[in-house]
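A short write-up of the structure that comes next.
Below, a portion of the complex is reproduced, with chain positions unchanged.
Chain IDs A, B, C and D follow the sequence of writing; residue 1 opens each chain.
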Amino acid sequence: MKRLLRGGWPAGSLQEANVNLWRSAGYRVRIPERNLFPVVDDDDLDLVLLRSQEIPRYVARGDLDFGIAGWDWVVENGCEKRVKEIGKLVFSKKTRRPVRWVFLVHEDAPFRNAWDLRGKTVATELVRTTRKWFRDRKVDARVEFSWGATEVKPGRFCDAVVDAVETGVSAKENGLRIIEELLTSAPLFLANKRAFANPRKREKMEDIYCMLKGALDAEREEMLALNVPRMSLQAVLGLIPALRAPTVTNLSQDDWLSVSAAIDTSVVRSIVPRLKRAGARDIVVYPITKIIR
Amino acid sequence: MKRLLRGGWPAGSLQEANVNLWRSAGYRVRIPERNLFPVVDDDDLDLVLLRSQEIPRYVARGDLDFGIAGWDWVVENGCEKRVKEIGKLVFSKKTRRPVRWVFLVHEDAPFRNAWDLRGKTVATELVRTTRKWFRDRKVDARVEFSWGATEVKPGRFCDAVVDAVETGVSAKENGLRIIEELLTSAPLFLANKRAFANPRKREKMEDIYCMLKGALDAEREEMLALNVPRMSLQAVLGLIPALRAPTVTNLSQDDWLSVSAAIDTSVVRSIVPRLKRAGARDIVVYPITKIIR
Amino acid sequence: MKRLLRGGWPAGSLQEANVNLWRSAGYRVRIPERNLFPVVDDDDLDLVLLRSQEIPRYVARGDLDFGIAGWDWVVENGCEKRVKEIGKLVFSKKTRRPVRWVFLVHEDAPFRNAWDLRGKTVATELVRTTRKWFRDRKVDARVEFSWGATEVKPGRFCDAVVDAVETGVSAKENGLRIIEELLTSAPLFLANKRAFANPRKREKMEDIYCMLKGALDAEREEMLALNVPRMSLQAVLGLIPALRAPTVTNLSQDDWLSVSAAIDTSVVRSIVPRLKRAGARDIVVYPITKIIR
Amino acid sequence: MKRLLRGGWPAGSLQEANVNLWRSAGYRVRIPERNLFPVVDDDDLDLVLLRSQEIPRYVARGDLDFGIAGWDWVVENGCEKRVKEIGKLVFSKKTRRPVRWVFLVHEDAPFRNAWDLRGKTVATELVRTTRKWFRDRKVDARVEFSWGATEVKPGRFCDAVVDAVETGVSAKENGLRIIEELLTSAPLFLANKRAFANPRKREKMEDIYCMLKGALDAEREEMLALNVPRMSLQAVLGLIPALRAPTVTNLSQDDWLSVSAAIDTSVVRSIVPRLKRAGARDIVVYPITKIIR
């Protein structure tokens, strides 16, 4: 029986984060032990695990209705105009910052920038994009495919590599130096253009994205609730960096109000002591699992 | 010092789920390493771990005031009328569906139904109940006790087995076919009849069951809270399948209301996008640990 | 670059509990694999892991601005008057009871109290405090340093030990008997006196303590929310042991009120059934991560 | 394709020890994750995992050609004369002593011996054997099937249990007292009588047993090798408790001999120092994996 949507999930480095995200969004997910077809409790979905490197190609061709993959591989596959981006899903574990693909050379190498690589050998997994970069700048360099272990190559097996870095710290620890940025990339929820033109498929894909995004946002927010005497309300509200106005309710006890708002986890610890000084009482923080504004 | 209630907890397959449930219900539970007497922080309780197979027998005799065991073993022990059922606790991990005891034969065997087993050998742990089933139908079959491994027996060591299945998938994978259902069974909170007639014991047992049930229900529900303009209230309420009316509060900001309701985890992801389209804002979902309606 | 505050975290038995507490309080904490400098996402803090035994000494000297250590080691280091106590943090895992340092002898030994130890050998890690105890009482005993394993020593390698016990159960199981208490001790958030006199440092330290305390209190409380008809409100409120008055809100549905309060986890299971009998409906319990009253 | 021999391996408590023994004997064994048919690299064998309780029954009936199970279950199944015992395999982990099935009562119970159980209730897994024991002695007692947890039953749920003990230590720790022995039992390599009469099957079964026994014996023996001057030979040989004469070889260096012998691991440490004092040199001990004398 054919299902409404065929989707591609990223295998490899994003796999666990992606599976956890779907679980947080409310799906029961099971990855059978010896196959690549994730089982979820939604009869509309027919899923397959694939490497991010290939997902954009298959979404573009229509082998998949949707897929989750980084912008980097959309570009490497030359699919920028052949897929529809429904939204970003920045679920990288460490920093939530987009990944950067950069030119790296040995710290002692004489290259100051990527133009200096004229006539040199560059190893990368992003061969097509790197070659285009050089071609656009009329730099003649040899680009060869690299099967990982890029951190040991510059100066030993090639002159430079183009690789993805999150913070750059680990590159530095390996004695490498960044000389140029090629592109930045975040995970995307991609749709095939024809599937996106089908209203039923489109609504379903947007609903899924809405829940994935709601679960992702909830990972870094917590709910803050407190009571405050009416006269201190403005002081308290002034301290809360809510994206929308906090929810304010009258307590049955006159002159006291209840205030609640979702706030970013990372600022809770600096706001709470100030709220208390501003007159808030019974300040409670509790976890949330989804937030859709 | 004698304690108010002596209770039997299931050892074996239900053990972990039962212990976790008591913990969720608020008890501190410790299973000492080398004995069978669970320690909980309630001085009224004197607990012992026993196989479900025997618990109904001991509850009926009064060796236990209460016990947790499946209906299957109530029947096998012939205790249907000799124990009081306080309530169900469907905490089976996979499906929350009751267990079914069925007649299974090899997929290639000629038997179409259990009447075809006349003169044949049937292996089961539920010897007494199976024998009664045949006797009631005047079918003459040989029923022998089986120590597990029932999936390999039909066609090798006997003609059919009577075994418990949850979904039937694993039976099918083992090349077996279901030809008849014997009974269905769910875990029960059972009380000895005399203990139940004692008001103090009864209230205590009902309170425990109330909390276990509240924790069990909370496992599959989440709290949904949202803000909505007064004019969209009815549209929003129409989408929420709460067992009771949702809680609606006026916000101090005129014309906005706050709505909250516990809803089944499995429907959250289909309701939330529709709530948003209906005008709800600041939709938040958060976990609960107990719910008593 | 010098940071605002230099702090000492306890290594050893309190280490994990302390790290978890800071995490609960909202800090991202990383303990690098091969060093003793915890990394947190607060640029004001410069932290180091040290044994509790030494922390008071360094806080007193000003080598540290603040430290977390037990009162026992404040006393042993003779720092009672040389450090400022900002507050207690009773995060011992098992009991949350303060630790007691006691004199222990073999159960068959003839000693009835610590005065009987005249002329005897006492092994302890708290040498200075124990010697002072004897000196104050003019008892002449030999006190020697003990490197742990105190439970096997009385009667074998010395006559008595002074050691820390939580419940005393394990001492009993080892065949030891308590004959005297030396002191009781809880973990403290300690400040150097000069640092405390600096307003910016003081506010920062008090804010940290506020959040640690809020996270610690939240570990043993849960939020209880329920709806109740107005006429049953007093009965319901009478059952709730809130430290402050519960929060009461009018529902938009006349004659119904919503009540919420944080209550101690250990009493939830005895209160909830009574609330239900008193007329409460839709009783929900949910977890909190911080509470500041 | 039908294989030469169908064999039954014990599931449950003996499973791991049995699998390891076959591996030690030189078989590559794989237990597929979700089924009960062990895979070994011997095309003559068709194996199935079954509980020891049932194996004798199936060996007697001819459903299996051979099986590994304890004497206890041979008796309980009434198969003493219906199966052929090829040999013992005492591979119990702790003690290598045979298991004893004994009558156990609560340490405070008034029963001095099993005759005192007249009119009482006895719970056991060995129902048939226990009933026969009482019948043979004309003692009228009620014997009911027990699903384990026997250590908590005497005095609570019945008057006595009949259970297997290895050392008796754990029974004592549970407050139980042994009042009678029912039988002793060791694991056996059992053959169906008809299969044993078939020469090809018999030789194969005896060869398997030979290797299992050789691997089992090797677990508790080590090879000892040493050099000794001819004049000290007798003194050295006198110290070696070899079952057969040790192997003695002339070294090319005149007047020196080399001696080697397999000896029981547990005596190595007491013999070696004495060998050295007796003149042995270059004493080496090395592990063996099979020994067949």
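Following the convention adopted for this analysis, a residue touches a chain if its C-beta (ideal position, glycine included) is under 8 Å from a C-beta of that chain, and two chains touch if they have at least 3 such contacts.
Predicted model, so just to flag it, every value in this text is computed and none were measured.
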*All chains share one sequence here; work out the copy total for the full complex from the 4 shown.*
6
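The definition used in the following text is that only the chains that are shown with their structure count from here on.
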*Co-neighbours of chain C and chain B - touch as defined*: A
*Shared touching chains for chain C and chain D?*
B
*Comparing residue numbers, which of A-B or B-D shares more than half of the contact pairs of B-C?*
A-B
*chain A on chain B, rotation in degrees - Cα superposition, rounded to nearest 5*: 120
*Please flag the chain sitting at the greatest distance from chain C, going by CA centroids.*
D
*How many angstrom lie between the CA centroids of chain A and chain C, rounded to a whole number?*
40
*Counting in whole Å, what is the centre-to-centre distance of chain A and chain D, each centre being its mean C-alpha position?*
59
*For chain C, residues that touch 2 or more chains besides their own*: 249-250, 286-287
*Among line, ring, star, complete and other, which one matches the pattern of chain touches?*
other
*asked:* Per the touch rule above, enumerate the chain pairs that touch, sorted by label.
replied: A-B, A-C, B-C, B-D
_Interface residues, chain A side, partner chain C - complex_ = 222, 227, 249-253, 258, 265-266, 268-270, 272-273, 276, 281-287
*asked:* Help me check something: in the complex, which residues belonging to chain D touch chain B?
replied: 11, 34-37, 48-51, 53-54, 58, 63, 146-149, 151-152, 156-157, 170, 173-174
*Using the touch definition up top, name the residues of chain B that touch chain C in the complex.*
25-28, 41, 206-207, 210-211, 214, 218, 223, 244-245, 247-250, 257, 262, 286-293
